[in-house]
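Note that one protein chain of the assembly has been removed; the remaining protein chains are unaltered in position.
Our next item is chain A:
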Amino acid sequence: MSLIAITEVKKRFGDNEVLKGINIDVDPGEVIAIIGKSGSGKSTLLRCINGLESIDDGSILVAGAQLLPDELHLKALRLKVGMIFQQFNLFPHLSAGRNVMLSQMVVKKTPKAEAEVMARKMLDRVGLLHKFDAYPDQLSGGQQQRVAIARALAMQPIALLCDEITSALDPELVNEVLAVVKELAAEGMTLMMVTHEMRFARDVCSRVVFMHQGRVHEIGPPGEVFGNPKTPELKQFLGVH
């Protein structure tokens, strides 16, 4: 059974239909790359899966938790899928360690000592245990993004959504973040990522989704999508003729 089931999802902003009936099923452990031009709806789709945007039609199910607009359902859904953002969105008034501890203590009511153990473990996992007491503005962009990943992981989600997580980084910092993601993928974490890192998508992902004008235009294993694009839109996007 698929872990994430996206069925006929439609989303409108006013008159502008951004998602025009999306169907994607994601199996446990799959790593999905979503590619496409800006405005094709890829970020919106990801934000819908986490309930940051409501949907107008269709359904989204994550391990049995359905996306519904009330707070209880949203909480159940968000406990299953974590999200990492382009702009990191660390909490500026809290140290890296506190950033990772906060939601455990607030949402799961984990005792402080236990939350701290988990925070140290997760920061260690992203190679930043020594930055436990550093504040976000003392960290580089790559380090901030890795703390954000640790923060999401500390909630023990069964899937992670990554929304262009390397797009705001200087080129030399991209790899340290991708290395962490690669490790997560190798450990079997289910990942859906909107990305412009085509090489990464080709090397790490199990399937690639090409979105175009609010629809899934092509979907398949990276070898197929990158090696043998079928539609002219994808060919143009990839720059192959």
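Observations on the structure shown:
Just so we're on the same page, contacts are C-beta pairs under 8 Å (C-beta built on N, C-alpha and C of every residue); 3 or more make two chains touch, one makes a residue touch a chain; residues count from 1.
Just so we're on the same page, contacts and distances are computed from a predicted model.
The complex appears with one chain absent; UniProt names that chain "Amino acid ABC transporter permease" among the candidates "MxaK protein", "Chemotaxis protein CheW", "NADH-quinone oxidoreductase subunit B" or "Amino acid ABC transporter permease".
Here the missing chain is touched by one residue of A:L52, A:L68 or A:L238, and it is A:L52.
Against the chain not shown here, chain A presents residues 50-52, 71, 74-75, 78-79, 82-83, 85, 87, 89-95, 102-103, 106-107, 135-138, 148, 151-152, 155.
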